[in-house]
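In what follows, a structure is listed as structure tokens, so that the remarks can point back to it.
Up next, subunit A:
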Amino acid sequence: MQGFNWIAAMALAVAAWPAAAEPVKTLRYILPAAEASFDPALTRDLYTGHILEAIFETLYTYDYLARPVKLAPGTAAALPEVSADGKSYLIRLKKGTYFTPDPAFGGKPRELTVADYVYSWKRLFDPRLASPNAWLLEGKVVGLDALGEQAKKTGRFDYDQPVAGLEQLDPYTLRIHLTQTDFNLGMILAYEPLAAVAREVVEKYGDSKGDVGAHPVGTGVYKLGQWIRGSRIVLEENTHHRPEVWDFQPSAEGGADDERIVRQMKGKKIPQIGRIEISVQLEDQSRWLSFTSGEADLFWLDGPLAPKALLDGKLRPELAARGVQLSRSIDPELTYYYWNMRDPVLGGLAKEKIALRRAIAMAHDVDEEIRLVLNGEARRLNFPIPPGVVGHDPHYQPLLRYDPALANKLLDRYGYKKGADGWRTLPDGKPLEITYTSRNEAAGVLMAELWRKTYNRLGIRMLNQRMIFSDIQKAETLCKIASRTYQWLADYPDGDNFMQLFYGGNIGQNNNGCYQDARFDQWFEASHRMPPGPERDALYRKMARLLEAQGAAMPAYSRYRNMLAQPSVIGYKKHPILHQEWKYIDIERKDQK
Partner candidate 1 sequence: MTAPASVGLWGLAWRRLRADRVAMASLAVVAAFLLMLLLSATGLIVADWEDEVGVNYAPPSFVGAAPAVPAMVPAAPAQPLPDNPFDPLADDIRALRAPTVDMYGVADPLAADLAQLGVSGVAAAGAGKLATLPFGADKWGHDIIKKTIKGGETSIVVGLVSALLAVGLGTLFGALSGYCGGAVDDFFNWFYSIFTAIPSVLMILAVAAVLQQKGVVTIVLILGLTGWTGPYRLIRAEYIKHKAREYVLAADAIGASHWRRMFGHIFPNVSHVALVQMSILVVGFIKAEVILSFLGFGVPVGVVSWGSMLNEAQNELILGRWWQLTAAAIAMAMLVTAFSLFTDALRDALDPKVK
Partner candidate 2 sequence: MMDANNLLEVSNLRIAFRVDRKTTAEAVKGISFVVPRNATVALVGESGSGKSVSSLAVMGLLPPDTTVVDPASSIRFDGREILTMSTAERRAMCGKDVAMIFQEPMSSLNPVFTVGAQIAEVLRLHMGMNTAQARRRTLELLEEVGIPDPAVKIDAYPSQMSGGQQQRVMIAMAIACEPKLLIADEPTTALDVTIQKQIMELIARLQKRHAMAVLFITHDLGLVAEIADHVIVMRHGEVREAGTAQQVFGRPADAYTKALLHCRPTLAARPWRLPVIADYIAAQATLGDIAEGLPPHPVERRRGSAPDDEPVLVVRNLSKSFHLREGWFGKREFKAVKDVSFTLARGKTLGVVGESGSGKTTVGLTLLRLHQASGGTAMFEGRDLIGMSAREFQHYKRRIQIIFQNPYASLNPRFTVGEILLEPMRIHRIGADDRERTAAAYLLLEKVGLPASAFQRYSHEFSGGQRQRIAIARCLTMKPEILVCDESVSALDVSVQAQVLNLLQDLQDEFGLSYIFISHDLSVVKYIADQVMVMHQGAVVELADSDQLYRDPQHAYTRALLAAIPRHG
């Protein structure tokens, strides 16, 4: 054992080595999946979003504590001035926001102007970049789409050509002209792909085939320090950031917790934490053991780990005793089941097809799914717009309720007779088999198993098709998936972002059930032009009811987001839209290692 001790001693010596030079407060965080490119235009996953949100800044952001969420100015001086017809937005920037120093600026500080935003938004339309985020502004801003079209023809995107819809009144003032009424643009502008990047940086490091994704230069509170791809990301405080002070009001539903947070944090400089160390850990066991052994300060308690820390939605006593804090919120997310309206077996508005779909919906035990597949970490949802999103109706009563006996009777009535082998056939005697598609991973298997139970309850044969994500997406855009469980996370917390999932005009994009109904489309188009309010909510209720009545889709649940924090973390509360809240919190470590 001599040798072992020697190694252990060496290891300790090595571990102690960097400790001396670390007076800054450090927060350690774990991502459950690897990050991708740090180019806002190319971001597609929320893991990368964490980092982008810290490095880059959007015009708008959200109030830390306000619930339901409230838009707040980011680099903009104030909320936008929207014209009455909802077609024109006037935006003013705060002065004195600077990009972090970079050789691209020739060593001089470089102030942020509206031209940076205009440039960043143009990039989304550059065909060479093939940004997955162009849809955020697609068809919205006057003249912007035309610029992209022109580039496809000439092969070169002309960034210098002005866009009529993006009127730069002065370096700090921008007026956006929209092609149609849209009251949600403010929330869209808070989405991190629309953050400002500097043209000099992009041109220095190279776009598209270049390496700008490895050189993120933003105006945010943090800048990129050490980066071992796919393993370790260190963010350091941007000491040149414009001074900000923690000043938020407790929200009504936040109660005592919010009061405490305000008490602890009010008046402090933003940020308090000077260094964020993020490690990527792919395995559940590794993550959990890391957190419980104190190697992480904030912990995203996802999926399968929830029962380890939670009991009936509350922190387990042994963790509570250690002072671990739980912050729990519902993700602005809708999980729903759809049945393809163009599928020869399931689709169509004929009564026996509606009966078939509704019978299936009635035979599915959503609560069992929540309990078994999600370990209880979701809230049953009857309305297509989840809580915390504008337009949600907590009082909406579902039409489709779990009642397998009734469902079977309904099928009997419509001639789906059971054969000698115990399986039902179509009314015309042809075999009845329904394909349920799921992703090729653990959760996909579980869901398929659950659905198999549902179909077994009805005496319907189910075939499980498991595909990789890209193939599912491809098949969905072609209306080739018969039925699936689909999850939609809000891009912006407005009901419009959810109702568009069923809009006939979005078939081939994300109306994956390929649902098309003239009444629904008409109501959706009307709601799209309205500002939020009771009038729009009423329309949403009719739309939700129609979906249920026709058995096109059934809302299922929204998942909880559970964040655990070590006792040393101060002022933490999970925000439903923001990926992370690092700049709003503090940490107090007695044994600063």
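Quick note on selection: all candidates are chains of the complex that A comes from, given by their letters.
Just so we're on the same page, a residue touches a chain if its C-beta (ideal position, glycine included) is under 8 Å from a C-beta of that chain, and two chains touch if they have at least 3 such contacts; residues count from 1.
As the structure is a computational prediction, the values presented were derived from the model and not from experiment.
Check 1 or 2 against subunit A and report the one that touches it in the complex.
The answer is candidate 1.
Which subunit A residues qualify as touching candidate 1 in the complex?
284-285, 288-289, 304-305, 307-308, 311-314, 351, 354-355, 358, 365, 367-368, 370-372, 376, 379-380, 394-395, 397-399, 401-406, 409-410, 413, 440-442, 445-446, 448-449, 452-453, 464, 466-468, 471, 538, 541-542, 545-546, 549-550
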